[in-house]
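Apart from one protein chain that is not included, each protein chain of the complex appears where it belongs.
== subunit A ==
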Amino acid sequence: KMGCWIFNESLSVVLLLVWLGLNLYLFIDTFHWYEKDDAYLYTRIMLGSTLAWARASATCLNFNCMLILLPVSRNLISFIRRTSVCCRGSLRRQLDKNLTFHKIVAYGIAVNAIIHIVAHLVNIERYHISQSEEAGGLQNKLSGIGKAPNESYLNPIRNYEANTTTQMLTTIAGITGVLITVAFILILTSSTEIIRRSFYEVFWYTHHLFVVFFVGLIIHGMGQLIRGQTPQSLLLHNVTYCKDHYSEWEKSAQCPLPLFSGNEPVAWKWVLGPMVVYICERIVRIWRFQQKVIITKVVTHSSGVLELHMKKRGFKMEPGQYIFLQCPSVSQLEWHPFTLTSAPEEEFFSVHIRVAGDWTGALFKACGAEGSVFQEPWKLPRLAVDGPFGAATTDVFNYRVSVCIAAGIGVTPFASILKSIWFKCCNPNTELMLEKVYFYWTCRDPSAFEWFAELLFLLEIQMVEKGKSHFLSYHIFLTGWEESQATHIALHDDEKMDVITGLRQKTFYGRPNWDTEFRQIAGNHPSSSIGVFFCGPKALSKILQKRCNLYSSADPRGVQFHYNKESF
């Protein structure tokens, strides 16, 4: 179990090292090839090591450009998540970090692009110098190849007087090189955090320059400017001898004139697959957008919380997942993630949206939540839904006793989970292994989550009706309260119902004492395997994990707490 934990924690580090390792391997392998291979001996005479630097970084660029489209193919990632058979927990956590990986690969492209461009700038200058008389006989001889009609050139700079800038900017490689670098730079400058958060549209539209980038990348190598000796020529022309006897070329049998050719462009082989995948991804998103989403109910809760009940054909969800919502009348481009708060057993799916910014505020207005007048159904805005994404928390049902802990806004996925537990528990057809659920909720400001308190209230009533009042035991901890509120609570402390939430089980004030709680749970279920599920800040997650380890008994038949580190 400890090994599994270490594995989970450092899987990200391991993957990063694998990526770096592959980059280094490709770089060094290509570098070595261009530094040592005979076919490039004459090219190296003119260019030196910068040939190898340019080609090695080009291979790494191809590799990273291949990778960069994959982490942003959201639906592909969901597909992998759904269909993966092994290592589901750790795989899911990694897949949630897809955007981080996308950025890391982008940095990789940037670094390799710098190496590639600097190396080629030096190469072009060295080609230029090879045409001058000071370069020496061999270089001049090599540069001169290509003047006769049946010769293929080696030096793309054909004479010394040529202006390298104009020469290069009239080649395919030169034009596409500048174009794709400029596209890349524009993408980078519009993707800084400040631009992304402040002016999302600039970021999103400019990012589409990646189309220019990829098309340019594929075309970039077609000019075949970097040339090496052909294999047939190598057989006839003995380079080790002939390189020191360049005056004998064409005259002696050992040294016929070397023939050169460029390499076939390979970038397309690297990037074609991911490009196709990404095109499919965009098609899927458009198709998802076209699918009708009907809003069946709009509920306004206090403190600016909007509950939307929706229906969409073929929508299947599991507790703990989230969807992306788009409202074209508010913004054509923005998709925002919201945790699903309905159970899979319900006929609709719902989200609770808290007004926290421009988009949510505008959506609030569009749904007519601001007025107290009943909103006609046809006036409701059209919505698009993508998803569901994210890790499903079905493990809750695999334990006899489950402890669910939510901190602050982390309570939202538990709405779905608790409702699902309720449905399963009431369904006479399902065999539920779960016998007892402990739910802990620490919250600073309960007013924003009154809807959740109402949900608990409802569950409490229904449990009592079904005679299962001991199935769910929940504890709410308010860690922030107003002075007047505290006084009011103290005065009514002996009453049966909790004054704040109206719930039968009382609300506590201050933070929970986890030691007491865990000890009590362990005492209640001495030989059970207990699952612990948490959603909230990392610091608390660490504390809970420690408690799980502490209160699990050393005896394997005794109580065992299993901390499920799911990222919601």
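Convention: a residue touches a chain if its C-beta (ideal position, glycine included) is under 8 Å from a C-beta of that chain, and two chains touch if they have at least 3 such contacts; residues count from 1.
Just so we're on the same page, contacts and distances are computed from a predicted model.
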**Hidden subunit of the complex - UniProt protein name among "Cullin-1", "V-type proton ATPase subunit F", "Cytochrome b-245 light chain" or "Cysteine desulfurase"** = "Cytochrome b-245 light chain"
**Request:** Specify the residue from the set A:Leu41, A:Val72 or A:Leu188 that touches the hidden chain.
**Result:** A:Leu188
**Request:** Identify the residue among A:Leu11, A:Ala106 or A:Leu121 that touches the chain left out of the display.
**Result:** A:Leu121
**Prompt:** Among the options A:Cys60, A:Met168 or A:Cys443, which residue touches the chain absent from this view?
**Reply:** A:Met168
**Residue, one of A:Leu15, A:Leu41, A:Ile172 or A:Val202, that touches the chain absent here** = A:Val202
**Message:** Even though one chain is hidden, which residues of subunit A still touch it in the full complex?
**Reply:** 114, 117-118, 121-122, 124-125, 128, 164-165, 168-169, 178, 181-182, 185-186, 188-190, 192, 194-195, 198-202, 331, 334, 358-359, 483-484
